[in-house]
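Take this structure first; my questions come after.
Only a single protein chain was left out; the remaining protein chains are all shown in position.
The first chain written gets the first letter, and so on, giving A and B; residue counts start at 1 in each chain.
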Amino acid sequence: MSAPPAPALLVPEAPQKAESIFHRNLATFAANRLAMASAVVVVLFVLMAVLAPFVAPHDPNETDLFRRMQPPAWLPGGEWSYALGCDALGRDILSRIIYGARISIFIGTAVILVATSIGILAGLASGYLRGWVDVVISRIVDILLGFPYLIFAIGLMAMMGPGLWNIILALAYKEWVIPCRVVRGETLVTRELEYVEAARALGASHWHIMLREILPNILSPVIVVSTIRMAHVIILEASLSFLGLGVQPPTASWGSMVADGRAFILEAWWVSTFPGLAILLLVLAINVASQGLRDAFDPRFQE
Amino acid sequence: MSQPLLDVRGLRTVFETRAGTVCAVDGVDVSVQRGECLGIVGESGSGKSVTFASVMGLVKSPGRIEAGTILLDGCDLRGLTPKQMRAVRGKDIAMTMQDALTALNPALTVGEQIAEVFDAHDDTLPRRGAARARAIRDKSAEMLGLVGIPSAESRLRQYPHEFSGGMRQRIMIAIALACRPKLLIADEPTTALDVTIQAQVLELITEIRARLGMSVVLITHDLGVVAEHCDRVMVMYAGQVVEEGPTAEVIAQPQHPYTRGLLASIPRPALRGQPIQPIEGQVPDLIGLPPQCRFYSRCPLHRDACLAPVAMRSAGPNRRVRCILSGEPVE
Partner (left out) sequence: MKTLLKVDSLSKHYEGRRGLIGRLTGAPHTVVRAVNDVSFSVERGEILGLIGESGCGKSTLGRAILRLHEPTAGRVHFDGSEVTALDAPALKALRRRMQIIFQDPYASLNPRRTVAQIVGLPLRLHGLAASEDEARAITARICERVGLKANQLDRYPHQFSGGQRQRIGIARALVSNPEFIVCDEPVSALDVSIQAQIIALLLELKREMGLTYLFISHDISVIGYLADRVAVMYLGEIVEMGPVEAILARPRHPYTQSLMSAVPEVEASGRRARIRLTGDLPSPLHPPAGCKFHTRCPLALDICRTTAPLRETVGEGHIAACHRLGEDISLLEDGAA
């Protein structure tokens, strides 16, 4: 054999399409039917919240004292235009649940977005730069973790007074440490990998390495954790509202609806039960969908 | 020729993956005589490790053995129940793995791991009690001494991570040899080791082989190792055996273009100043292989006749080649 032919001629074809890891994971998620079904449920809730004015049969705050404690449609005394019955002030429970979804979903999403953004920045800085930055941030995280979540939230709300943004702040103040810890851990591992070393060898700056090399590779577990936490936050908001510290009447929140019905739970069980079921259904769907997300996207859980 | 110790015929092992069925071992025949050292040479995808994992009954879902007979000293291993196979594994046939650190249980002491083998297979020990424990301990220390680990008694109580890489490999060999198996399968025993330690471990295997009259299968990608330690060699490519024969002959006069290509392309001091002739291209994808010579796309001698399945041909006494350009067809 004479001089070997140029290597370019003999390297076999790569597969037809460029397939990023993200697309591959998306395909895995789509194949998980239970997760997809749950994701659909979540999407339905979101749509319900967004399109509330069009979907709700009645005004959620419209009181009608003739309809106080009216039972749901399938029980004697009920009517289908007020399908799930009415509460102590004659307001339609179904409409209030639909509008209540807005509160839960909005607050849940807002808290998670704020917490994740802060958490990513803090975690990246702490994990990559190390040194005193890491020491300071880690101590703050440790201190915040020491405070009991709900009690501190209650205290904050008592100090700040009610209001939508106050609730978001009160819940986010501690929530950010969770993504921060995940990001920090992943950053500590990723910064030792060879492709990060390669970027340094090429002359990349710290910013480039943190945002373009490390961050894309650690987003998966962060997103998974955040979606799981969303469910927690929704329950926390419901708890705050249940205690009267959340959104104030007459705005409907599932938690406050449950509280309202407590006094007469034996006679008019529907007033507390349906909002409770709404919480259950949404949280369950989010949990199952995020498990599916984790199985598909989190590299730590992949074979 | 007397009956071989290990006689594998027509072995076919496949793995079901999402992308398709991977035929990792396709129609492989292996025979190992008593007391001989057989070298198996191949690269990634050659099927060399899967072949012997199949022999040991270690292939698990999504893999399965689809066809073939595996006879160890006349006994059909495929026909055994899992319980019977467990009795064979470790006692009559034993295997060492490439990476001793992950193959050894980090949570158990070395002594406990050697003891497991005696516990499972050795019927000559006292039934139970302190006498049994003492007998096992003595035998374990003896094994460690056999593989050249000093102060064996005290080292039995140590954990794998307290040993160096070379010593861990020796410990694996000690575990494998505890019940004096008839056949030792050493899967890449030296790949993870430094060159000076490699030499020690290979010397050890050869010494023990001579002392115990054991047969050894040495799976490796290093032709140099095979040249120095193996009586016969089998070259595998893409799930098939492509050449086999006495080591000295195969190396001096390789018949298959792949073997020739491998030997010609290993960079070594003797070739200084001359350009290397690498084998171009890559191992083909094992899913959906067309029925033709698997080396076709990389072979400098390929022709149209190679586009049909190629059977093993005889190229001399004890020599077989899977290439239509060499040897004679076997009846």
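Quick note on the criterion: a residue touches a chain if its C-beta (ideal position, glycine included) is under 8 Å from a C-beta of that chain, and two chains touch if they have at least 3 such contacts.
Just so we're clear, the structure is a prediction, and the values are computed from it rather than from any experiment.
Hidden chain, full complex: it touches shown chains A, B. Checked against the hidden chain, the listed residues A:A198, A:L211, A:I265 or A:L280 yield one contact partner: A:A198.
Residue B:L271 is the one among B:A19, B:A131, B:L271 or B:A308 that touches the chain not shown. For the chain missing from the display, the contacting residue among B:A227, B:L289 or B:L325 is B:A227, taking the whole complex into account.
Taking the whole complex into account, subunit A touches the unshown chain at residues 4, 6-8, 11, 13-15, 18-22, 193-195, 197-204, 208, 213, 216-217.
Against the chain not displayed here, subunit B makes contact via residues 43-44, 164-167, 194-200, 202-203, 206, 221-225, 227-229, 247-248, 251-252, 261-263, 265-272, 275-280, 282-283.
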